[in-house]
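With one protein chain held back, the other chains of the complex are shown just where they sit.
Up next is subunit A:
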Amino acid sequence: MPETSRRGLLFGTAAISAGAFLTACTSNEKKDEPAANDEPAADDKPGKPVTIGFAGPQADHGWLNAINDNARNQAKKYSDVTLDITEGSNDTAAQIGQIDALINKKVDVLVILPADGKALTQAGLKAMRAGIPVINLDRIFADPQAFRCYVGGDNYGMGVNAGNYIGEKLKDKAGATVIELSGPDSLELTKQRTQGFDDALANYPNIKKVARQAADFTVESGQAKMAQLLQAQSKFDALWNHDDDQGVGALRAIDQAGRDGFLMVGGAGAKSAMDAIKADNSVLKATVLYPPIMASSAIDLARALGQGKGVSGMAGLEIPAQVTLFSAVVDKTNIDEYLPQGFS
């Protein structure tokens, strides 16, 4: 008996202390968080109060997270804007339900980032018919009648800009070779990015794309696929990686294989990638943005729409019907301007 209880006591204590330790280990708070970039919005004075409903997918990776944060922060800058943001969902049915709820609440403007653009077209149409203008963010509805204004990134342009950037760097090198680490092939945006990249490279006859592998936007897959690419290609001059999140893994693989002597360009614009570009101590020299700041623009446009105004800097009395953000290439020369936009 005493034997057992002593053992029990030992295991009990160990389990409790392990539990206490683990509970203390869930925190991701940085010790010295620098003050957030909170400059006042360069915009006109408070006007008519506007309630903006925001429905997005589940923020399960950095970029979507940044979308939500940007929307929230932008709304906070205006005293006349109330943001009604739903719990994100990747389930089409659940997102339709959330949009219905926002319609019933009679918000003034809806900003919708659909989990699946085509599948949520009906929800957009319903809101428009109920007299609530819809700003369709990033993933476009199948029917233009389902939105008043579309705000999104340019996946094709992202590929084009990556291709041209690499092309300009390698244009004087005869027989240059390029490899591509793409996102998941199951997504349309991956095809668009690859198409843009190929089309831009076609401008440079001296450059040949010799290999392409698809990772799936995760660090783990980025590491695995990059390790294979490095094994397959003993020498190449440039690499375009579609996504900075998987790029963390790709950089690990490059580091582990001890490889350098080529130019790496990333995609999306994560903070970790921007930090690496600024530090300039790895093969990563540039990244092509797919800016989550589009969520801030969507809030600006929604506010203007709600107040019946145009956008300052544009002559129109109304906001435009479509806004496609430019996928800028960020490298050492302009990194300081873009660093605050980097997302983690």
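Here is the rule we go by: contacts are C-beta pairs under 8 Å (C-beta built on N, C-alpha and C of every residue); 3 or more make two chains touch, one makes a residue touch a chain; residues count from 1.
Operating definition for what follows: contacts and distances are computed from a predicted model.
Colleague: Not counting the visible chains, the remaining one has a UniProt entry; which protein name from "Activator of (R)-2-hydroxyglutaryl-CoA dehydratase", "Sarcosine oxidase, delta subunit, heterotetrameric", "ABC transporter" or "Carbon monoxide dehydrogenase" does it give?
Modeller: "ABC transporter"
Colleague: I'm checking contacts with the chain that's been left out. Which of A:A224, A:A238 or A:V311 qualifies?
Modeller: A:A224
Colleague: Which of these, A:V248, A:I277 or A:A295, touches the one chain of the complex that we don't see?
Modeller: A:V248
Colleague: Decide which residue listed in A:I99, A:I166, A:L201 or A:A214 touches the omitted chain of the complex.
Modeller: A:A214
Colleague: Name every residue on subunit A in touch with the hidden partner chain.
Modeller: Contacting residues on subunit A, toward the hidden partner: 1, 4, 18, 21-22, 24-31, 58-62, 64-65, 184-185, 210-214, 216-225, 227-229, 231-232, 234, 245, 248-249, 252, 255-258, 270, 272, 344.
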